[in-house]
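One structure is given below, encoded as structure tokens.
Note that this is a trimmed complex: some chains were dropped, and none of the rest were shifted.
Labels A and B are assigned to the chains in the order they are written; within every chain, residues are numbered from 1.
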Amino acid sequence: MCSGTVEERSARLVARTFLGGGAARERGPLLLELDAPEIAAKSLPGQFLLVTCGEGSDPFLLRPLAVAGVRGEVLSLLVQVRGEGTRRLAALAPGSVLRLRGPLGTPFTTPKEAERLLCIAGGVGAAPLLFMAERWGGSVLLGVPDASWEGLVHHCVSRIGSSKVTVLSDDGSLGEKGNPCSFLASEKGSALLAFPNTRICACGPTGMLAALAEALPPSLPYEASLETRMGCGYGGCLGCVVPTERGRLRACVEGPVFAGREVRWHELG
Amino acid sequence: MSWDDVCGKSNPGVRLSVCLGGVTLASPVLLASGVWPMDPSLWPVQTLRGVGGICSKGLTLEPREGNSGIRIWETPCGVLNSIGLQNRGVRVFVEEELPRMAATGIPVIANVAPAGSVEMEPLLAPLRSAGASVVAVELNLSCPNVADGGMAWGKTPEGIREAVRAARGCWPGPLWVKLTPQAPDMAAAVRAAEDCGADAVVVANTWLGAAMDLKRRRPVFDRIVAGLSGPAVFPLSLRCVWEAAEATTVPLIGSGGIASWENVAAMLLAGATAVQVGSGLFRDLDLPGKIVDGLAAYTASSGFGEISDLVGTGRKYSEYR
């Protein structure tokens, strides 16, 4: 009857790797590796966790973070420091114990045999997509702002192979100059999309996801993982809803992965 | 997993059950309205240990899609919410959601949010037809997040009287009234509810707050104001319970900021018979179980045999004011 698979457990931080270069080091992205066998075993690409970022009740809410990979009993997260919670998280020394709630949400659709997976990532949006590409094969289009993101690029390459990763940067200092949208509009990009049976998974800034929904050929399956503020993570509070053609749906249950063309992008803050 | 499994196991020797205006619950810890899914397949199982009952989402006559824009905003030791009663309406509740919830064996309390007295009968009729599946109706006179009905009603004793009378007229079963802390006079509010036939009073819903978005240079919430809950408000809700207990003999249910067994013990000492746990679950899915464990130990160390023996024991002190 109460068949919920969501669990909340303590997990030890076994490793912390700063991927950001130079001055950006503290900002991340960081790779956090956690010893979390039960949750790791159940997690699928596109699912996420809620994570405590310190003791006491301030910050009060847990932070949503995508499962960025599972290797045996170790679950990894990719974290970009944006505010106080992620700052505290990034400051935790290996050995620290966190509480994890998960796995949460609906994963990306498992590609069919015949399908070819194209993952489109903006910055730390790479997190769920790396897990996806690692699990199901496929290539990754990764857009980043500038060269301070080199560490993330290396991390992607080391995990899924350089032949599978196309890098774009806003200022041209890493890979090609541009972003996933401008790339897909280019000749090379169109060729990529013309490949038969392509399935697209995307995660990154809302603007990018919305632009993709406009730009991608309507025939291509397109799923996007969205970010919203969350209370509970298990579908109780309705704090995380996303406006869609099917009404206001919970990012933590029906999402965070939504059919890209179902989302009412213009209604999103 | 049955109700017997989830309650009372871990604390032999101390009786956890409470009697609450005609309803006996296996534990004084209820899950507050609006933080728990209506679909048991989503329920995190570990949370159910120690839970004496579950309050439904605020139910309205017709389905509601709730508020637009940001709905959840973190504050120091708390959270502001502006959900706006998103729900599938009372009929879908009775037909689809309630049967599944009731089948878990955990008592279900139906939280109803009528937009006015005229809605009372059509809102409660479907619940009457649900029979014993609804152990109590919790009349929400306190939602700060909708324009109609809700809090406006709950702020004055007259409004409370009107609403409770209307509900009493069409709901023969146990009737709980959930007050708003925006009521300027808790004692008068709780007496108004008692006078018109409330079997228990919930003290209280969220506190009216606001937040500003410095980047967008506008209020965070589309409706500007939102309801504050979480540990930040605990001292305030404890004070409300104290004041309410001063004024009534109707059983009280404390709500607002509970995040530990110590908070619950304080509520009981102040005069509450039971409590509701809401945002506390956002931080800790084991909270209900931890609460009953801690309460049972405190009860035993106080020389009592039942958790409910604690009720009001902090009120004997009389040198005050």
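Quick note on the criterion: contacts are C-beta pairs under 8 Å (C-beta built on N, C-alpha and C of every residue); 3 or more make two chains touch, one makes a residue touch a chain.
Keep in mind the model is a prediction, meaning the values are calculated, not measured.
Although just one copy of each chain is shown, the whole complex contains the chain kinds in the amounts A x2, B x2.
The definition used in the following text is that only the chains that are shown with their structure count from here on.
Mean C-alpha positions place chain A and chain B at a centre distance of 36 Å. Chain contact summary for the complex, chain B toward chain A: residues 1, 34-37, 39-46, 48, 57, 65-66, 68-79, 81, 83, 86, 100, 103-105, 230-231, 259, 279, 281-286.
Residues 1-4, 6-8, 52, 57-62, 99, 101, 229-232, 234-241, 243, 247-248, 253, 267, 269 of chain A are the ones that touch chain B when the two sit in their complex.
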